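A single protein chain has been removed from this complex, and every other one stays in its place.
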Amino acid sequence: MSMGTDNKIIAFCCEKSAYLAADRAGRMRLYYPDNVRIIRVPCAGRVDALHMLRAFEKGAAGVLVMGCQEGACQHLTGNLRAKERVRYTASLLEEVGMDGARVKMVNLGPDMAQKFVRVVKDMAEKIKER
Amino acid sequence: MIIAERKPFEEIKNMIAGYKRILVVGCRTCVTICWAGGEKEVGILSSQLRLQSGRNGNELSILEATVERQCEKEMVTQELGDKVQDIEAILSMGCGVGVQTIAEIYEDKPVFPALNTAFVGMPEREGLWIEMCAACGDCFLDRTGGICPVVRCAKGLLNGPCGGTRRGGKCEIDPEKDCAWVLIYRRLEKQGRLDLMRKYYEAKNYRKVKRPGKIEALEA
Amino acid sequence: MAKPFRETLKKKDFIVTAEAGPVKGSNVTNMVEHIELLKDKVDGLNVTDNQSAVMRYPSLGTCLLVKEHGGEPILQITCRDRNRLAIQADLLFAYSRGIDNVLCLTGDSVDVGDHKEAKPVFDLDSVQLIHLVHSLNSGKDMVGNELDGGVDYCIGASATPSADPIEPQLIKFDKKLDAGVDFVQTQAVYDLNELKRFMEHTRKMDGKVKVLAGIVLLVGAKMAMWMNDNVPGIFVPQHFIDEMAEAPKGKGVSRGIEIAGRLVRQIKEERICDGVHIMAIGREERVPDILEAAGI
Partner (left out) sequence: MGIFLCDCGGSLKNIDFPKISGDLEKLEDVAFIDISHSLCLEEGEKAITSRILSENINRVVIAACSAELREHKFVRLLEELRFNPSLLSLANIREQCSWTCEGDVTEKATELIRMAIGKARLLQPVERKNVPVNREVLVLGGGFAGMKSALELSRLGIRTTIVERKSTLGGKLKEVEGFYGLETSLKQMLDSMITAIEKDNNIEVLTSAEVTRVRGEVGDFDITIGGGRREFSLSFGAIIFATGYRTEILPQDFELKPGGNIISQLDLVEMLRAPEKLKRRPETIGFVLDVCDENSRLPTLSSLNNVLAVREKLGSEVYVFCKNLKVDSEGAEELYREARNRGVVFLKFDEPPQIYREDGRVTIKAKDVLLGEEVVLLCDLLVAEERALPPEGTKGLSSMLNIGTDSQGFYQDENVHLYPAASARKGVLFVGGCRGNLDLGRALTDIASAVMGSYSLLALGEAVVEVEKVRVDPEKCRACLTCIRACPHGAIQLLRVNTEKEVAQISDLACDGCGVCAAVCPAKAINFEGYSDEQILAEVETIGG
């Protein structure tokens, strides 16, 4: 991992829930570590194991896939598929000797700014330890 | 269709230990359809290898390619032609045929299998494949109402079932698995063709299955 | 010297055979004891061939021991471990040493045994094996070559009267009867109605074949339940399991003998079939107690 980055976190955010929650967190001036980079996706189901692995290749220390709450996904199964894919990616990481907990699935409603910030802070904490 | 499954990463890692520049080759036919060796899987394995290389110091350089069909010499050479010069080892994500075709063409380079070619089968549902044919070279399906005892009976009996069937017509080795011959019985009974099951069948002629098989078209 | 089994089949009206399980090793002393104990009490002594696909002293070897000690051995052959060449060779050798009874079995799959990674053979199945023995009896090998010195085997087959569904089993059993069988030793039987239905069917197909009902000695309630899940072809009904469970501590085996004795007595009195085949797996020494409990 190129050491140039000080352990960044990539957050794939579904534009219908998590991305809006991130904006709301900003509007509420909720501070969270600045090593998070949010990538807007149409649905959590769009995020592929390849994207997550490439993030780790490029030096990310943690990846968050943030989709709608279960049963509230506009695309019905998008967030459920994302959960399976995150579990699959975690096993891929374990195979390579990395900690599977570095990739995490999060379910958010569009107004859950506090939860967004809490999840980001947890991940930031976790990757500091290793 | 040929169904294959990716080897555990540990096995692959040990295979290519010591080689720096590696070409990972996918195949766009059977192994794509069963999610084992298509372009997406090539990407995933290559990512894992790159992640792996960073961790214990030896910098791997991974090249990715996907051949239309790895079991066709022309297609392999066309796709890999220029990519192979300074490659030290090739990691094929094709089925066993693909691995050997590449090995034959590039004899100077070690070629490793990234998949375990499992069976000839079909998807039961999205993401779940089951074996249906053992390619035994002497098809028996006409006598069993279209259910293959060679594959789906644990002992491959031609005069089934064995004495060990469990209550409810389940197989001796697995309470979840239906006994093939009970399935055959039910289907032939529905079709009123139980005479087929009552007939005695000679021991199988294994000459027809001499490995490796070879088939030559008459007009070739 | 025990009388040849073929004669016993003709003459006696209630035939009793038992099963001697070979040792997992080469120390044959226990086996010899069992042989000495049982050879005069039963009309024939079956010797299992790697029972439940667990590797043991060979069936052929044990049969020679039975012969040497004056018993009447019944060789059991499964299709799991040998292909058609090996089976024919073994049959020639066994006959030349005076063994002329064979029970043709398909054999349990390696998955239930202790060498699960082995390559199962199953070149033949039990019906094809019966046909093979018949061709040897007629002085030719399986592909028709003349034999210098033939064989004359008394042929046995097995069946599972308690199978569910039963019809496929009966279709296979009919194929065995069509091939020609001298005696039948069934899988463990606990529900005599199932045995009666099975006998009705068999009598219709072939009047002369002698059928011996398989009796497996129950040792404990847990063991009975374990057998239901793990031993192919055995199904112990719940009421027997409960009966075993009620047995006071340490009295499990004697309760099992009582049940076995009751079954044998009922079969004999109601003349359901032509005899019994007692399988006291690992407890051969208790077979005489069962016979005694059955009044034989």
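As written, the chain order gives the labels A, B and C, with residue 1 at the start of each chain.
One rule holds in what follows: contacts are C-beta pairs under 8 Å (C-beta built on N, C-alpha and C of every residue); 3 or more make two chains touch, one makes a residue touch a chain.
This is a predicted model, so every value here is computed, not measured.
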| item | value |
| --- | --- |
| For the chain not depicted, the shown chains it touches | A, B |
| Hidden-chain contact residue, picked from the options A:Ala25, A:Leu92 or A:Met105 | A:Ala25 |
| Residue ranges of chain B at the interface with the undisplayed chain | 28-29, 32-33, 35, 38-41, 43, 126 |
| Contact set of chain A toward the excluded chain (per top definition) | 2, 4-5, 8, 10, 15, 19-20, 22-27, 29-32, 34, 37-43, 45-48, 50-51, 54-55, 57-60, 71-78, 81, 85 |
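One rule holds in what follows: only the chains that are shown with their structure count from here on.
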| item | value |
| --- | --- |
| Chain A to chain C, fewest steps along touching chains | 2 |
| Chain at the geometric heart of the assembly (C-alpha centres) | B |
| Pair joined by more contacting C-beta pairs (B-C or A-B) | B-C |
| Centre-to-centre distance between chain C and chain A (centres being mean Cα positions), rounded to whole Å | 64 |
| Chain centre separation (chain B, chain C; CA means) in Å | 40 |
| Rounded Å distance, chain A centre to chain B centre (Cα mean) | 36 |
| Touching residues (chain side chain C, partner chain B) in the complex | 80, 84, 105-106, 108-109, 111-112, 120, 122-128, 131, 142, 158-160, 163-165, 167-169, 171-172, 174-175, 178-179, 187, 229, 232-233, 235 |
| Contact set on chain B toward chain A in their complex | 8-10, 40, 43-44, 47-48, 50-52, 54-55 |
| Chain B - residues contacting chain C, complex | 154-169, 172-175, 179, 181-182, 184-185, 189, 194, 197-198, 200, 202-204, 206 |
